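The complex appears here without one of its protein chains, the remainder shown in place.
Naming follows writing order (A and B), and every chain is counted from residue 1.
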Amino acid sequence: MNKLSSSTLGLLVLAAVLLCLPLVLPNTFYYDVAIRIAINAVVAIGLNLLIGYTGQISLGHAGFFGLGAYASAILTSRYGWPSALALVAAASAIALLALLVARPVLRLKGHYLAMATLGLGIIIMIVLTNESAFTGGPDGLAVPALVLFGWEVSGEKSWYAVCAVALLLMAWTAINLINAPGGRSLQAIHGSEIAAFAVGVDVTAMKIRVFVLSAVIASVMGSLSAHYVGFITPGIAGFHHSIELVTMVVLGGMASVFGSIVGAVLLTLLPQFLSTLEGWETVAFGLVLMASMIFLPKGVVPTLRARLRRGAA
Amino acid sequence: MVAEFLQFLFSGLTVGATYALAALGFAIIYNSSRVINFAQGEFIMLGGMSAVALTGLGIPLSVAIVLAIAVAGAVGALIEKFAIEPAGRADVVPLIIITIGASLVVRGLVQVVLGKGTHALGAFSGEKPFVIAGATLLPQSLWVMGVATLVVAALGWFFGYTRLGKAMLATSHNTLAAELVGINTRSVLLLSFVLSGALGAVGGILLAPITYTSYDVGIMLGLKGFVAATLGGLGSGMGAVVGGLLLGVLEAMTAGYISSAYKDAMPFVLILLVLFFMPNGLFGAKTIDRV
Partner (left out) sequence: MKKRTLIALAAVWVAMLALPAAAQSKDPIRIGAVLSTTGPAGYLGDPQLKTLQTYLAQINQEGGVLGRKLELVHYDDASEAGKANGFAKRLIDDDKVDFLIAGTTTGATMAMAPLVEKAGIPLISLSGAVVVVEPVKKWIFKTPHTDRMAAEKVFEDMKKRGFNKVGLLSETSGFGQSGAKETKLVAQKYGITLVADETYGPKDTDTTAQLTKIRGVTGIQALLVFGLGQGPAVVTKNAAQLGMKLPLYQSHGVASNEFLKLAGPAAEGVRMPSPALLVANSLAANDPQRPLVTSYAATYWKQYKDEPSTFGGYALDALMLGLHAIKTAGGTNKEAVRNALEKTRGFMGTTGQFNMSATDHMGLDLSAFRMVEVKNGGWSLLK
């Protein structure tokens, strides 16, 4: 009961922040950053379900993001599909792909699973780079605007609205998923896979379902991101992006929905701050990664929560 | 036909030898700490780049090589001291992120200090190739394969017949038991990082005359070394060597017979196929987890 009300409180705070933010953002550049944070946050929440709750590492999630982006881009720009239809089609195709790979991949454990997902992500990126007739190759592909129910989404303010709604929706869905009866098995797997199996949870089915779900979420946000930026390159499916996503999840706090949002905020803002360091950005980013994992191994939100609880006690 | 096949084989074995050394580095660290060191590729880069920088200062090649290996070993020790040790008993994913962070720091520092250009190291004994059955083989390739074989043999002797080596092996089998018999597992961990650093550097130095070196060669080399190690079964020394050689040869064959554009995808396709049918790699032991 306690957990439910803290989550509802969190959602209300999130909604309030999203509503009030436009009042303080000085220009469209800040809206742009907010939009990118929101997109990353949604993907991170989805990835957290996989990494934090079912305990499966994925070092190639940017691959699904990239595939969604490219599918939407190619269907709309080369074949003239309406963007909403393309988005759904892309997500469905990714769902199918995820389903196909899920069973063999999820049989693997630990570092072997990491390697397999890493391999998947890199293969996707290489294919996107090489099939330039379709994808425009390393020089990228322009993406037409998103049209939702007859409304062409353009301009930072409209996109902010779309992404804010998406983020709220995702957070609410994730919390309900975790706290619902079906979601209890998710928490059980997080606690101990063997124990969950012992009490009758269909661990494999659950893992596959979460894998596919997180892949679809990444795909949808990839499509949205493609329409927003208006231009995509194969780099969005690359290893660096996958690591950024995993870091958002881990730094924010595994198995914590709000943690993923915090992680997304931190990791998206970081390059903006580092851009003033001229030449030292790589070193600084590496140091931040190391320091945050060494001093906050549980993630920001869980560590804060524990401190607050200790303070209250 | 034969000449073509031999040509692909030679280039595959040459690059495969470097993958093998990288994979061995992964294996050694994994064995002593269950850590996958994503900074392994940077050790390879450090070997080549340090050698280039040192020879650029006028230091003779042989001395530069020794110093470069020492530098990489020292960096390995630093990573162990400042990244791994503070992390304590961290989970798999945070550890992976820490080593990736460490690799970024190393790469970033080299980028700032030594610049972004590409550099060549002089070949050890000239560049006139040997012609064998219609295929050409560079003298440097022989150096790569020869030295790599020597190193692997030396490691085999070290782990099998010296006290320190056996202590390291013991730690990898069971850390608690090793501590109980008086092995300083902390030192073993430190030594494993130093050793992996040196191994990676040797590979990097050997290969630099053929393939050039720059601040970012570590990324792909490290990833492929990881693939090779996983291919052979994480933790298996022989598996690492076989995995590395196999990977190099298959890559070259893919470039030659199938498609040069997808050459880089091949290692990852291979690892996916192998893992689907042999979840513990070619030589990996079946792991038993306590719950």
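To be clear about the criterion, a contact is a pair of C-beta atoms (placed from the backbone, for glycine too) under 8 Å apart; a residue touches a chain by one contact, two chains touch by 3 or more.
Quick caveat, the model's predicted, so the values are computed rather than measured.
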| item | value |
| --- | --- |
| Neighbouring displayed chains - absent chain, whole complex | A, B |
| Residue in contact with the excluded chain [from A:130, A:185, A:247 or A:260] | A:130 |
| Candidate in contact with the missing chain, chosen from A:86, A:146, A:232 or A:301 | A:232 |
| For chain B, residues in touch with the removed chain | 4, 7-8, 10-11, 14-15, 111, 115-120, 127, 129, 131, 136, 138, 207, 210-212, 214, 216-217, 220, 252, 255-256, 260-261, 263-264 |
| Interface residues of chain A (partner: the chain not displayed) | 26-30, 32-33, 36, 129-130, 132, 137-140, 142, 229-233, 235-236, 271-272, 275, 278-279, 281-282 |
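Basically, only the chains that are shown with their structure count from here on.
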| item | value |
| --- | --- |
| Averaged-CA centre spacing for the pair chain B and chain A, given as whole angstrom | 32 |
| For the chain A and chain B complex, residues of the former touching the latter | 51, 57, 59, 104-105, 107-112, 114-116, 118-120, 122-123, 126-127, 130, 192-195, 239, 243, 246-247, 250, 254, 279-290, 293-294, 297 |
| Residues of chain B defined as touching chain A within the complex | 30, 36, 82-83, 86-87, 90-98, 100-109, 111-112, 223, 226-227, 230, 234, 261-262, 264-265, 267-269, 271-272, 275-276, 279-281, 287, 289, 291 |
